[in-house]
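Note sheet for the following structure.
Just one protein chain is left out here, and the rest sit where they should.
What follows is chain A.
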Amino acid sequence: MLCTARRIVAHQLPGRLTQAITSPVASLSPAALRRLASTLAVLEQREGRLNQGSLNAITAAKKIGGPIHGFVAGSSIKAVAEEAATADGVEKIIAVDNGAYDKGLPENFAPLLVENIKKGGYTHVIAGHTAFGKNLLPRVAALLDSQQISDITSVESENTFVRPIYAGNAVATVESSDPIKIITIRGTAFAPAELGKGSAAVEEGVDPKVESPTEWVSEDLAKSDRPDLATAGRVVAGGRGLKSKEDFDKVIEPLADALGAAIGASRAAVDSGYADNSLQVGQTGKVVAPQLYLAVGISGAIQHLAGMKDSKVIAAINKDADAPIFQVADVGLVGDLFDKVPELTEKLKE
């Protein structure tokens, strides 16, 4: 009942608020309105393991106010749901146990989410701006006739959000008038919610069992013992200046090992085959914000800066003293990377 009422109120908010003076809705203070918000945080899982990186959706949800429910779906989902239920700030985990959702195919996952959003009467739905979230949420938004707000970096109020546009060269503050706000968040802008602090109830969600016209065939994921690029505390990134894949590996890997860092690359390095596509940092690759970003042989094109300029400390090694990377680097060293990087690696090992 409560959920239904909440949904009806939410539907009335945008249009009626100004005209319907006599309506009880109009007399509510902003704080009271905020209490009517309720958020579904879509969590990712992979082969029965909760993706810790998706817990930052819960952190973003906290800034909106109102109860937060988490959502997980896949085969043998119980363990994942129970783990997610310990996340700080979550009231309930909605779980749907069905192997059809393991690969996150948007054709069946979107209707699944829509049914559960309608049932729960949520005013906000949040997922990470990851490959999964980017693929899925716009389809959900279209089915709900809602204009999604992508890749937000800040929550100003329950209907106002901040997001970078033009490769991060401008920052837009936007106000949504949709009754259900569909949002993807920039992972580096919100810390993941802590596990082990909560004890939410786990509830079975509705499963509309829509058939997917798309079939999952295979995947080929880069295997690495290094920290994950998107969440690493330190990142060493190489660019065109590395000249070949052999040199890239020979120069960058020991430095990354010495720092315990993840490896990243510029688009030039990826396009030239020096590094795997999944390592690309920039507007069209990953966005990172580590404690230390060390750019080696990277000139600093705006598309690359879009992916790393929120790093805490940026260091650069480049032989061109006029490279734009030096305009953003906290510390720069002009010199031949083939001399300087091995020297740096040795010094760091000491």
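Here is the rule we use: a contact is a pair of C-beta atoms (placed from the backbone, for glycine too) under 8 Å apart; a residue touches a chain by one contact, two chains touch by 3 or more; residues count from 1.
The rule is short, and it goes like this: contacts and distances are computed from a predicted model.
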Protein name, per the UniProt record, of whichever chain is missing from view ("CD180 antigen", "Trafficking protein particle complex subunit", "SMP-30/Gluconolactonase/LRE-like region domain-containing protein" or "Probable electron transfer flavoprotein subunit beta"): "Probable electron transfer flavoprotein subunit beta"
Touch with the omitted chain, as defined above, among A:127, A:141 or A:155: A:141
Sole contact to the chain not displayed, among A:65, A:89, A:121 or A:168: A:168
Footprint left on chain A by the chain that the document does not show: 103, 105-107, 110, 129-132, 134-143, 145-151, 160, 164-178, 212-222, 228, 230, 234, 259, 267, 271, 276-278, 283-284, 286, 291-292, 302-303, 309, 312-315, 317, 321, 326-335, 340, 343-344, 347-348
